Each structure stands twice: as structure tokens, then as C-alpha cells.
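One protein chain omitted, others in place.
The chains carry the letters A and B, assigned in the order they are written, with residues numbered from 1 in each.
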Amino acid sequence: MSATILVWALVVAQTFLAIAMGCAAFRLLIGPRAQDRILGLDTLYVNAMLLLLTFGIRTGSTLYFEIALVIALLGFVATVALAKFLMRGEVIE
Amino acid sequence: MTRWLPYPLVSLALLVLWLLLNQSLGPGQFILGAALAVGGALALTALEPPNLRLRRPGAILELSFLVIADIVRSNVAVARIILGPRRPDETSGFMSIPLEMRAPYGLAALAIIITSTPGTLWVGFDSARGILTIHVLDLIDEASWIATIKQRYERRLMEIFE
Partner (left out) sequence: MTDGTDLPAWAAILTALFVVAGAGLTLIGSLGLLRLGSFYQRLHAPTLGTTLGTGGILIGSMIFFSALGTRPVLHEILIAVFVTVTTPVTFILLVRATRQRGTDLPPPSPPEKNTKDLAH
């Protein structure tokens, strides 16, 4: 019984996160300005990380945790580099 | 002690990070983590970070609970704004707050608190004049926001960091 509840909760959560990723991707596509796109990309990264964590709960494997950590690191570096690029026109000065 | 462990807090944090990542308390991982902790802190000396003095650990705990409660409350408030009817742009805006705090770590902690509370966003801090600029999503009562940040956060952070 409780296992069914958990399975359904995970399905609902993953649907939520997938829609959330869709919203972020939409903002990434429509802009209107470059900073909106960067914000959309950052949100997309966070949502993808959370989706991976729910996959980890679903399969019972801690391997997904490490992928989520790497995604979080990459998302941070990518967003900072893009914001720096907006600010200065180049990333490495 | 000071030669091999110039920043004991950083070393401790690195050791805990290593042990958490490896999910073990075995002696081998402990030695590897200790090596990372000492090496990482020694590498940090090249950057010459300002000295960190922490006072009143009880106040840190109190502030953490306060911030978590505020995060929950403002999450609900912002969720309500998002799901509510479309609002005019005038309800959100920038505001300036004069701060007395100058401790760099205190200001960093305040930046984390303000940004991670949905509804408020750290924009910039003018260190010459001591004026903090934030952006507030629900800017109806400016005075109450100033009171919140100064009374709730700044006072406690100054107790901890100064």
C-alpha cells in the first residue's frame, strides 16, 4: 500500500518537474532579452537536478546523487560564465 | 597549529565534505580527507582571505531557525503572488537600506539570507556609504522591510561576526 503511494507520488513529482522544465525552456526560447534566457537556463539546470534526484529515489540507486551534484556544479559555472559574458563581452580576460 | 592549520574552520569543512561524499568514517577515508583539509587550507593562504571570527554559536543556531522559518513563510507568499491575478509592475521595486555592518563575512551571510528568501533580492552594496540596495517583489510597506532586515538579520549577524 505505502509502496503504491510512493510510486504515485514520484510520478506526480516527476510530471511537475517536467512541466517546470518546459516552462524554463520556454523562457529560454522566447527571451525577450539575453538575461531572461540566462535565467531560464539556470532554472532549467536546477529543475533537471531535482528530476535526477527523484529518479534516484525511484530506482533506489545513489548513483543519481552524484550526477545531480555534477549538474549543480555545471549549472553554476555555466550561469556565472554567461552572466560575465553579458557584463563584459568576454568570459576570460 | 597555525602553521599547518591556518584556517581550522575551512579544514574542518573540507574534512566533513570528503567524509560525506564518500559516505564512510573508515580510517583510510579519514586520512585522505585530512590530507585534503590541510592541503586545501594551505592553498587558501595564497588568496589571503580576511580573518573570520565567530562569536556566540547559540546566535548562529537561533538565526538559522529564524531564516528557515522566514524562507517557508516567504515561499508561501511568493507562490500566492505567482498564482494570484496578474499584478501591475508598480508593486515591485528597488529600495535602499542603510547598514551599520561592515564585516565582510557578515555581509556575505546577509546576501545569502536575502537572496534565499523568495521575494527579496540583493542588488548591490555601496561599501563607501554603507547603503544596501535590494529588489522586493511585494513592495507595499517599505518601512517594514527595512525594519525586518535591520532588526531580524543585521542585529544578529553583527552579534555573530563583529
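FYI, a contact is a pair of C-beta atoms (placed from the backbone, for glycine too) under 8 Å apart; a residue touches a chain by one contact, two chains touch by 3 or more.
The shown structure was predicted, so the numbers you read here are calculated from the model rather than taken from an experiment.
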Could you list, sorted by label, every displayed chain in contact with the chain left out? A, B
Interface with the unshown chain - residue positions in chain B: 17, 20-21, 23, 50, 71-72, 75, 78-79, 81-83, 86-87, 89, 92-96, 104, 107-108, 111-112, 114-129, 131, 133, 135, 137
Touching residues on chain A - with respect to the absent chain: 1-3, 5-10, 12-14, 16-17, 19-21, 23-24, 26-27, 33-36, 38-40, 42-43, 46-47, 49-50, 53-54, 56-60, 62, 65, 68-69, 72-73, 76, 79-80, 83-84, 86-87
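As a working rule, only the chains that are shown with their structure count from here on.
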Taking the mean of the C-alpha atoms as each chain's centre, how many Å separate chain A from chain B? 23
